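The structure appears right after this line, and notes come after that.
With one protein chain withheld, the remaining protein chains of the complex are depicted in position.
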Amino acid sequence: MPVSYYIILASALFCIGVAGVLTRRNAIIVFMCIELMLNAVNLLLVAFSKMQNIATPPGSVSVGGSDAQIFVFFIMVVAAAEVSVGLAIIVMMYRNVHSIDINFLNRLKN
Amino acid sequence: MPILQLLSDIPVTGSTTDYAPIALQLFFAIGFIATMLIASGLIGPKRKTADKLENFASGIPSHGDARQPIAIKYFLVAILFVLFDVEVIFFYPYAVNFKGLGWTGFVEVILFTSFFIIGFIYIIKRGALNWEE
Partner (left out) sequence: MNALILSAVWGIILMFCSILVKNKKAIGYIAAFGLLTILIGNIAETYGTQITHYNIYPMLLLDRFGLFFNTIAILSVFIFVLLSLIEIRKTGKYEPEFYTLIFFVICGITILTSYQNLLMLFLGIEILSIPLYILTGSDKKNLKSNEASLKYFLMGAFSTGIMLLGIALIYGGTGTFNLQPGTHSVVGTYHGISFLEITGLIILMCAMAFKASVAPFHFWAPDVYDGAPTPVTSFMATIVKVTAFLAFFKLCEVRVTDTLTAVNWKMIFAVMIVATLFIGNITAIFQQSVKRMLAYSSIAQAGFMMYAIFSLNDVAKEGLLYYAMAYSLATIGLFATMSKIKDYSFEGYNGLAKKQPTLAATNAIFLLSLSGIPLTAGFFAKYYMLASVIKTGSYTWLVIVGVCFATISIYYYFRLIQAMYFKTGNPDTIDHEITPFFKNMLIVVAVFIVLLGAFPQLLLNWFYF
């Protein structure tokens, strides 16, 4: 399969994520859309990893493309750390306002 | 020039037949579920009573709204679980290269794990997993 298929799929997922962040009003759903963006990037990285692996001439010292897969692991771990901080913030918000609608976030505007 | 057209000459895999085992597994998984559902629908006894439409909650009659607030401790445990759960991911590349990395790799993994144990000790000492409070 050509790599362009993966690029199209990953960009579609990424755009769905971006659209969700920009249009949805529920903090949890916005958050899920951000996760979708990160996972689209993961998919893209894995596809590129395979592409680089094929592009590497056989018998060369470096294992082509394996660094992208390690990068994916780091993205997952950092995303988990972000999830835990983000959920904690949302819970804190909910305890004070009893809502997770981000339209409520307008106290700072003026 | 469209970017995707330019890239289309780079193949990602040798052939699509590499995915045959996955397709086979998918086929069997879906087939098994479908067969079971249809078979139980055909063979099993049929009772049409009002009780059947009730939500099943471990045999206890259900009451109240499911969306009532849950104690904050559950969230705390869930959040901490996510954090510690995902870190296991770093053991995969280590496990693949276990022999190649040798003792240096082992020391590094021990160092990595000890950081987590420090975090875990901190959580316990701070009382985050304390239920009776």
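Read from first to last, the chains carry the letters A and B; within each, the first residue is number 1.
As a working rule, a contact is a pair of C-beta atoms (placed from the backbone, for glycine too) under 8 Å apart; a residue touches a chain by one contact, two chains touch by 3 or more.
On a predicted model such as this, the values are computed, not experimentally measured, just so you know.
Colleague: Per the definition of touch given earlier, which of B:Y19, B:F32, B:F98 or B:Y122 contacts the omitted chain?
Modeller: B:Y122
Colleague: List every residue of subunit A that touches the chain not included in the displayed model.
Modeller: Those residues of subunit A that touch the unshown chain are 7, 14, 17, 21, 27, 30-31, 34, 37-38, 40-41, 44-45, 48, 51-52, 55, 64-65, 67-68, 70-71, 74-75, 78, 81-82, 85-86, 88-90, 92-93, 96-97, 102, 104-105, 107-109.
Colleague: Across the whole complex, list the residues on subunit B that are touched by the chain not included here.
Modeller: 1, 3, 6-7, 9-10, 118, 122, 125-126
Everything that follows uses one rule, which is that only the chains that are shown with their structure count from here on.
Colleague: At what distance in angstrom does the C-alpha mean of subunit B lie from that of subunit A?
Modeller: 17
Colleague: Once bound in the complex, which stretches of subunit B touch subunit A?
Modeller: Interface residues on the subunit B side: 4-5, 7-13, 16, 72, 75, 78-80, 82-83, 85-87, 89-90, 92-93.
Colleague: Which residues, counting only subunit A, touch subunit B once they are in their complex?
Modeller: Spelled out, the residues of subunit A in touch with subunit B are 1-8, 47, 50-51, 54-55, 69-70, 73, 76-77, 79-81, 83-84, 87-88, 91, 95.
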